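Not every chain is included here, but those present sit where they belong.
Should a chain be cited, it is by its letter among A and B, assigned in written order, with residues numbered from 1 in that chain.
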Amino acid sequence: MEDPRVKAEVLMEALPYIKEYHGQTIVIKYGGNAMVSEELKESVATDIVLMKLVGISPVIVHGGGPQITDYMKKLSKEAQFVKGLRVTDAETMEIVQMVLVGKINKELVSLINRHGCLSVGISGEDGRFILAEKISGEGELGFVGNVKKINTKIVENLIKENFIPVIASIGTDERGQSYNINADLAAGEIAASLQANKVIFLTDVDGLYHDFKDKSSLISQITIEECEERMVKGEISEGMIPKIKGSLIALKRGVERAHILNGTLPHALLLEIFTDEGIGTMITK
Amino acid sequence: MEDPRVKAEVLMEALPYIKEYHGQTIVIKYGGNAMVSEELKESVATDIVLMKLVGISPVIVHGGGPQITDYMKKLSKEAQFVKGLRVTDAETMEIVQMVLVGKINKELVSLINRHGCLSVGISGEDGRFILAEKISGEGELGFVGNVKKINTKIVENLIKENFIPVIASIGTDERGQSYNINADLAAGEIAASLQANKVIFLTDVDGLYHDFKDKSSLISQITIEECEERMVKGEISEGMIPKIKGSLIALKRGVERAHILNGTLPHALLLEIFTDEGIGTMITK
């Protein structure tokens, strides 16, 4: 057990951050890659509940790529990718929806509920939250979509009623066709539309590196312009590209900061939000 | 095209029913057996939208037995039943959840959205809507549950915000374990907890019969007592039993009427609600 003085110090360290974020909305993209153990999921869930209790409105957006691929295997269907995007025929779309909405979303909802705040899971069809359209000009990708419009009403209602929204990144068009939407981009769009103050990407690497092979070269802070430059120069790894794109969408429409954090470290969210620790990469305007 | 006088007559016939049901909540159990064609699903969706537009608050509860069994087959898993209840091991529970929440629920949401009212789909975990506990004393059924408590807050919020709630009949316990809940019983419990005025079971038969083989012996109206008597005597077919039980749960806790309708007839809901036609079986106190 820690010395009481240490406890007091840590809580006092948290005070200015609690003050700063009080009443703010923070969108958290929780990637399938960061859902590596039950213990880690619990750690993320408790961090989210703590955020809620101190007056922050966390909004969770999740994907579930690895879990979808697993299920496709069970159904003897091979996963195909074009430029990192999953080729999504009607059958695949059904599987995507069942895994994201019927499995992962509800697991996250249950997890948060168990730690003391009530959560409600929704998908893009609910209240037509994510209006989408088919991605164009990318060969035969099938039902892969872009966000056309976020109808914030349902999520704003859930926040007002003190529920924590958990969102599966699936979109719908006006005729009711569902689309597979990249969860990083969806998180950026949602953060922008909700006028969130921050968007955080929880993934399985520590952030951006000057040189990916040199783990000591982690970039703590970077601007939009520098990000765009690096993308043009091809200095950003394929997995990071949608996170950077999602960040730019958010930052350009008024979100103040984007963070890329390693969600496989216990309580990464909590340390980033409530302590002086500088972990991960922060992207600013 | 009909004679204008006929149109006026039909609309005038609807007027007293619109008046009567205005501002009321009606729970509709939409069974998997009644989801037999796209056309019929459209017909149910338009009926629900019409109800909403004339001031009724419809709440949809759905199951999906046949669709679950289909998916289990795809995954080479055999469906087993004990006394009409699906034996639900952990793997089956996952499939149930994926099919009900990730597939059927979202299809219904999309369908309603397309006809002009916004719908939101939820499952028992969302806002801990259906708190459940394991069914006891029924041998090895696995994760089959009873409703312990309906936490109406989330559904009441959705109604207040003018969304049509669509509910997958899955429950959760305090620790986050999911349970397969019979959708007929869930509908009865939900109607009772929401203090609905009516609960309607849409199935694939016309109602209760004096003699099931004699199609002319349909019972138009029956009381709780008569139902209980018939159950004791074994005069109610196995498929009807949960509908009757669901009706009794609702009626005994203040719901005024329960109806069993044949949802495979086009616009059965609409005819029952808005016209003088007496279709199906009505159960009263």
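In the analysis below, a contact is a pair of C-beta atoms (placed from the backbone, for glycine too) under 8 Å apart; a residue touches a chain by one contact, two chains touch by 3 or more.
On a predicted model such as this, the values are computed, not experimentally measured, just so you know.
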Subunit number of the complete homomer, 2 shown here: 6
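Methods note: only the chains that are shown with their structure count from here on.
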Mean-CA-position distance for chain B and chain A (Å): 35
Interface residues, chain B side, partner chain A - complex: 74-75, 94, 97-103, 105-106, 109-111, 113-114, 118-123, 125-128, 153-154, 157, 161, 163, 170, 172, 174-176, 178
